[in-house]
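All protein chains but one are shown in place.
The block that comes next holds chain A.
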Amino acid sequence: MDRAGQQQSLTTAREAGMVGCTYCGLLLPMDQAHCPRCGAGLQSRDDQSLQKVWAWLLAGLIAYVPANLYPMLRTTQMFHTTESTIVGGVSDLIHHHAYGIAFIVFFASVVIPIGKFIVIAYLAYLMSRPHKSDPHRLHLLYEVVEFIGRWSMIDVFVVAILTALVQFDVLATINPGIAAVCFALSVVFTMLSAQSFDSRLIWDRLEKGSFHG
C-alpha cells in the first residue's frame, strides 16, 4: 500500500510522548492528566470509547424499535383519525404517487438511521480486533456518518412543524405520535454514539502497521 508506506514514517503524538487536548488542541507532555489551558481531561486514547459507542448504539436501537412500530402521526380529518407509522407513511406517499417525498422520508427515516447503526457497529467492531481495512476509508465512513446523522432529525422536524401548523380542530388536526419521541431519542442516541467513537483508534492500527506484520 502506497499510502500506508508513506505514513509509516510519520510520528504520532503518543510515540513522541505527547498528548493532544481534544477540546482546545494544546499539545502537552503525556504526564499531565488535565489540560492546563482549558481544564479538560487528557487522554491519549479513550479506552472507554468503544464501550460508550456500544452503549449509545444499543440505546438508539432500542428506541428505534417503537419509533417504527408506533404511529408517528395522528391525523384527524373530519372525525376520521388516521395513525401512520414511518413506513406506513412512506407507503401512503408512494400510494399517492409522491415518490420524491416518499424517497426523502424513507431515506431520512429509515436508510440513514439504519445505515448509521450498521456503520457505527462496523467501525466499533473493527476497532476491537485486528483488521486489514484501509484506515482512510474507515475515517471517511466515520466522517460521513457523523455529518449525515443529524439529517435523520428531518423527520422529527417535519412532525413538529406539521403539528404546530395543522391544528384546525375537527377539520384537520395533526398530532405527534409516540414514535416521534422514540425516533428523536433514537437519533440523539446514535449521534452520541458516533460522537463517542474516538477516531484516533482508526489510525493506531496504522502506526502499529499491524497488517504489515
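The working rule: a residue touches a chain if its C-beta (ideal position, glycine included) is under 8 Å from a C-beta of that chain, and two chains touch if they have at least 3 such contacts; residues count from 1.
One rule holds in what follows: contacts and distances are computed from a predicted model.
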| item | value |
| --- | --- |
| Per UniProt record, name of the chain withheld from view ["Chemotaxis protein CheC", "TlpA family protein disulfide reductase", "Paraquat-inducible protein B" or "Sulfate adenylyltransferase subunit 2"] | "Paraquat-inducible protein B" |
| Touching the absent chain when the full complex is considered, from A:Ser44, A:Ser91 or A:Ser199 | A:Ser44 |
| Candidates A:Arg14, A:Arg74 or A:His139 - the one touching the absent chain | A:Arg14 |
| Sole contact to the chain not displayed, among A:Ala63, A:Ile86 or A:Ala102 | A:Ala63 |
| Residues in chain A touching the chain absent from view | 14-15, 17, 19, 30-33, 41-44, 47-48, 51-52, 55-56, 58-59, 61-63, 65-66, 78-81, 83, 185, 189, 196, 208 |
